[in-house]
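Quick notes on the structure that follows.
With one protein chain withheld, the remaining protein chains of the complex are depicted in position.
Here the chain labels run A, B and C in written order, and each chain numbers its own residues starting at 1.
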């Protein structure tokens, strides 16, 4: 059987190379074309020695392929994606360019006017667990941001069930690879090693994305979101806090059990979400596509405390993109994504 | 002038060696005696080569000194401290043994019955900035925990002024040295490197301490406190969230200014608290006694977001202990504590 | 077709769990039994959440299997392995218990008298690239140490060809996971983070193993070997130095080319050794079974400088063990080992 030919636009960022790594072990598709900007003309394995198993040259323009991942930065990605759709090529866009349904959010959060607002409604938001019905038939999937993936998966079950007041604090802790491969003082080793800081205190770009999705379950959630940068390469842990609605959950240990079962039910057939019984470690998802979720109750204060964690480059980016591709191509969802986390 | 002779009980933990390091550069006191348990009989500089400048032998029992720091673990510390007080020796206790005013909290949180409940009222809680009136005349100062130091300094100004509803989330991120020098799988390099996790979800021992102190400003604060362990040695960053009381602070940028000035006023003569204008980095306190505080408002949700950071072994432990000693000995508060942070 | 049933003795160390991770993605064998000592009776996925894909209970005693990996510590491993061989079960022993051919070396380097010296000659030293002829028919393979793997692969081509004087310096830099999962102050996070040190200056146990193998190419090599511990979890880089034999290699750039081709020829059909053109990074082998080798000449001094790197838990341990198993079971050598390194 002929394998589906897949291409990656802008393979040279961390999302791009992670796509290449994961596609290399995918049995049903073949990565046949990759593009880059400054690196065009070089062998992929010269720029990224860990990809030496892939015999590809970085090109300026994508070759003939059946399916495309765009790993371009926002604003640039839409420009690449639009013509592909016209040529009936299915696309998963890793950038934010098709995540927000309201075109007016783009100038506000991303500083550009969206070039194709009509596509925003067609694009399916690729948080696979929540959009499984729509992803298979989508032509264009907008792959979620890493923070929204962790936060929304942590909160969807309780918001949907009305267990919590929609007054939510999301405190996230991310490894540095989420900031990409472009150089900056904030990601210079000597600055970020042995350091932790909060950032984007005036509003991170992932906030409108989180709110948009939580609104599907509650009309006007109040969300305070503060991301933090940690001295590690991969990993994203989110601690979310919200008041429990009085009377919805039993007191004491019984309440914990009810809460756990609510999550277990919500995610019962999900191959990549695991509800766990103790506080999860990002290390236990290093390099694989799992999102671990641990819901708890602070009984003294009547607060829900949910912790989720994932690998920001896999479930938070390239892995989820392939999960979406699998559905779009009619393949089993887990194809090529079954490798365990690399521990320790 | 004869220098005050100072001793350290249990010098062999990280708080103990940090005390020794800082006392070495203190011009007015002299470290003359240090004890340890398993290491008794060895040269201090053999066990801790970075202390080679100090010519001391680790003893089983403290020599004759004028002032004592106890760096024993909780429960053991009280046993050491009580006889010293009887001998009119002033003590700063680094452990938790005299921090809580209500003796009933000890069995609940620390698993032992307090041996001298009458001393709990005499002991002064050594968060120097808030107890400056009492520390100078104290015989016994209970040095605060690292988490309470960062959290209380971040929240005291706004709770006292009634700016926030007492419905508080404290999300803290700590380096590993806070867990001490005793071996455990949780602090084994390969386990904690490239990892982040929340811990003590059923209640951390520093919680009653935080609540006790915040109660001085509000009768019944609701506090949810979740500590996290990060892959770095030193540093503790706390992000605290609370709803603003409606109408107390102006809207928009004006509110930010009011808030900043509230903090600047509150800490206006404090040598070791700095209210900063951008999100602080733990790295900027590495090895010194500062606590950096950055108060902000999430205008969309009406939440206060305050971030504080410090070095858990200095302002969060040994540095603050010396700050207290300075006051107890009638010395200028900053004596021996003026070294800048080691950056990068 | 029925898959070969495989067992792991002592799955609870880092070599053991890495075997489990890699076997999970192996298409031709099935991991059906794992043992542990203190953890016996617990679910494997409870102790190691990243292995949740594996539905196994840690047992005190191995179940019925066709093939066994022993990941027991030295001295204990031999006791487990000997009865298996009597039952005609093929074994790869990860420990050092069958690596040294001369039984007299065991008391000297490992502090015990070997219980079955007669097996030392039967055991095949499992540096697969150099023992490919013997491994397929072996009943017992002694899997090499991590340092010997990197050092011998770096040096074998030039020693064999007589290109260097046998006066060798081996300076190795290892991540901390090589020291295992047992607790020690040397692997306590706060001690090893932001630190580098040399260790085992009076002779590391891997030295006799290195010498034994280099002797196959030269009768009396002089080897100085100094290992260093670095603040990273995985990765082992070896820098080896030796004087070039005068006249064997051309001067200047031509000599570099000759040297490169000598290595390329030596390893020309090797799937897991890659001769690279620039200084290799351990990161480019993170989690996979490659050994990267970069031979160079210091023309000013007439020295060969060869650098090799690998993941100490994969090519330096569990990966190479599976590479050997593949040959012992008549499978293609690369089966289950084709995953790329996880970068960054």
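Structural remarks
Heads up, the rule we're going with is that a residue touches a chain if its C-beta (ideal position, glycine included) is under 8 Å from a C-beta of that chain, and two chains touch if they have at least 3 such contacts.
This structure is a prediction, so every number in the text was calculated from the model and none was measured.
Considering the intact complex, the chain excluded from display touches A, B, C. The omitted chain makes contact with just one of the residues C:179, C:230, C:262 or C:339: C:230. In the complete assembly, the contact with the undisplayed chain comes from B:51, out of B:9, B:29, B:51 or B:196.
Considering the whole complex, the residue from C:32, C:190 or C:324 that touches the absent chain is C:190. Along chain C, the points of touch with the absent chain fall at residues 167, 169, 171, 173, 175, 190-191, 193-199, 201, 203, 222-224, 226, 228, 230-235, 237, 239, 241, 279-283, 286, 296, 298, 300-303, 305, 307, 309, 344. Taking the complete complex into account, residues 14, 175-177, 181, 183-185, 187-190, 192-194, 231-233 of chain A touch the chain not shown. Summarising the interface, chain B meets the missing chain with residues 14, 17, 21, 24-25, 48-53, 177, 181, 193-194, 233-234, 274, 276, 280-281, 283-288, 292, 338-344.
Just so we're on the same page, only the chains that are shown with their structure count from here on.
When chain centres are taken as C-alpha averages, the shortest distance to the whole-protein C-alpha average belongs to A. The best fit of Cα atoms from chain B onto chain C calls for a rotation angle of 180°, in steps of 5.
Mean C-alpha position of chain A lies 38 Å from that of chain B. Distance between chain centres (mean CA atoms), chain B to chain C: 46 Å. Contacts with at least two other chains are made by residues 193-194, 233-234, 280-281, 283, 286, 344 of chain A.
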